[in-house]
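Let me begin by presenting the structure, written as structure tokens, before commenting on it.
On to chain A.
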Amino acid sequence: MIEVERLWKVFGPRAERVPGSPLAALPRAELRDRLGCLVAVRDVSFQVAANEVFVVMGLSGSGKSTLVRCLTRLIEPTAGEVRIDGEAVRAMSAKRLRELRRHRVAMVFQHFGLLPHRQVLDNVAYGLEIQGAGRAQRHARAAEVLELVGLTGHERQLPEQLSGGMQQRVGLARALATDPEVLLFDEPFSALDPLIRRDMQAEVRRLHAEVGKTMVFITHDLAEALTLGDRIAVLRDGELVQVGTPEELVGAPADDYVADFVRDVPRADVLTLRWITRDAAEGEELEDTPLPQDTVIRDAVARVLRADRPVPVVDGDVRVGVVDAEQLLPALLGHRRQVPA
Partner candidate 1 sequence: MTVTTAGRETGAAEDGAGHPGRWGAAGLRSGRTRIAVLVVVSVVALLSFRTTAAADSSDAAAFRFFDGVRDWVDANRDVNPLFLYGVNYIRLGVRLLVDAVSAGLTGLGFAGLVAVAGALALVVAGWRAGLLAVTGFVAFAVLGLWAESVETLALTLSAVLIAVVLGVPLGVLAARVRWVGAALRPVLDVMQILPTFAYLAPMTLLFLIGSPAAVIATLIYAVPVTIRITELGIAGVAPTAVEAATAQGATRLQLLTGVRLPMARPTLVLAVNQTVMMALSMAVVTALIDAPGLGQNIIRALERVNVGAAFDAGLAIVIMAVVLDRVTTAASRRRPHSWRVAVPVLGAAAVVAALPIGDAVPRFSFAAPVNALTGWVELHWYDVTEWLKNTVSAILLNPLETTLTTTPWWLFTVLVLVAGLLMADWRSALIAAASAAGVNGLGLWQHAMQTLATVLVATVLTMLIGVWAGVLCARHDRLAVLTRPLLDAAQTMPSFVYLLPAVALFGASRFTAIVAAVIFAVPPVVRLVERGVRDVPATVVEAALSAGSTPRQLLWKVQLPMARGGLLLAANQGIVMVLAMVVVGGLVGAGALGYDVVAGFSQREDFGRGLAAGFAIVLLGVLLDRLTQGFHRSTKGSRQ
Partner candidate 2 sequence: MKLRIIPMTAVLGLVLSGCGGATSDAGSAPSGESKGTVNLAINPWVGYEANAAVIEYLLEKELGYTVETKNLKEEIAWQGFETGEVDAIVENWGHPDLKKTYIEDKKVAVDAGPTGNTGVIGWYVPQWMVEQYPDITDGANLNKYADLFKTSESGAQGQLLDGDPSFVTNDAALVENLKLNYKVVYSGSEAALIKAAQQATAQKKPLLFYFYEPQWLFAKEKYARVKLPAYTEGCDADPKKVACDYPDYVLDKVVSKKFADTGGAAYEFVKNFTWTNDDQNLVSDYLTNQGMSAEQAAEKWASEHEATWKSWIPAGS
């Protein structure tokens, strides 16, 4: 669906000389001091499958917002390629690019980017309006998506009359109005209160369940990434450190940076049994009913602790190992590094 290949974005004078030259190997700080260039995205490659929610996570300054903007060339990449549905984005003419933005990819912004002089309805209909859709048609469609995001009744209000959460719902509706294949989210909820943020995350999950769509979601909030992401990419200083499922990230961080990141995550909530099984000892007596290996640890706690004997863990019909209280307790309490068996 979306393929990103060796993508670079360097800001500063004569940025194009950096990628592909010996300079590319230099660390960020040295490049800045020597050339006055800032490397925002460094040699990044990944693929996003259709209907997947792909989260890009990193601290501020890690280049994640630049990366997502490079996907539709809101920021022009310095080197590398982006393909959407197999079509090379960097080769697109201005017209073709506009078509892409109008029909196939929509974006939700951190600071909403609503037009303050337009009513909610007209904000949502803006994308259709610039495509040349008729007034009745675009208003009908806008009303439809407003209902989808739960804003029916607020059509005639101005953005400033709405709360932050509601404004972002307008942003969401605006992105949905043109029925794009891809939705890009640039830290959409980081400006919102925690409670509202949780609501909105649920909203995104619900929408994803209802309308499908491929989503690329930028965030600096690990909990958000874990909640939403099918897969998560961790970005540091413009470089991809690790791409994987939430489980993989928590269970097998690629380096200390990621490990540090995920240290406070309650692993029992994220990891499944397969991360903590041990082989059964010779002739050990086991419980009769096995547990599937993709059971989240916390869900297995009651069973395992109540059992008199270790519980077998299976992948389908094949037994992959057993768990007992000894295995459970570290996952529930400690921060010990876990390695799959």
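How these were chosen: all candidates are chains of the complex that A comes from, given by their letters.
To be clear about the criterion, contacts are C-beta pairs under 8 Å (C-beta built on N, C-alpha and C of every residue); 3 or more make two chains touch, one makes a residue touch a chain; residues count from 1.
The shown structure was predicted, so the numbers you read here are calculated from the model rather than taken from an experiment.
Engineer: Pick the one that touches chain A in this complex: which of 1 or 2 is it?
Structural biologist: 1
Engineer: What part of chain A is in contact with candidate 1 in the complex they form?
Structural biologist: 72, 74, 98-103, 105-107, 109-118, 126-127, 129-131, 171, 174, 178, 184
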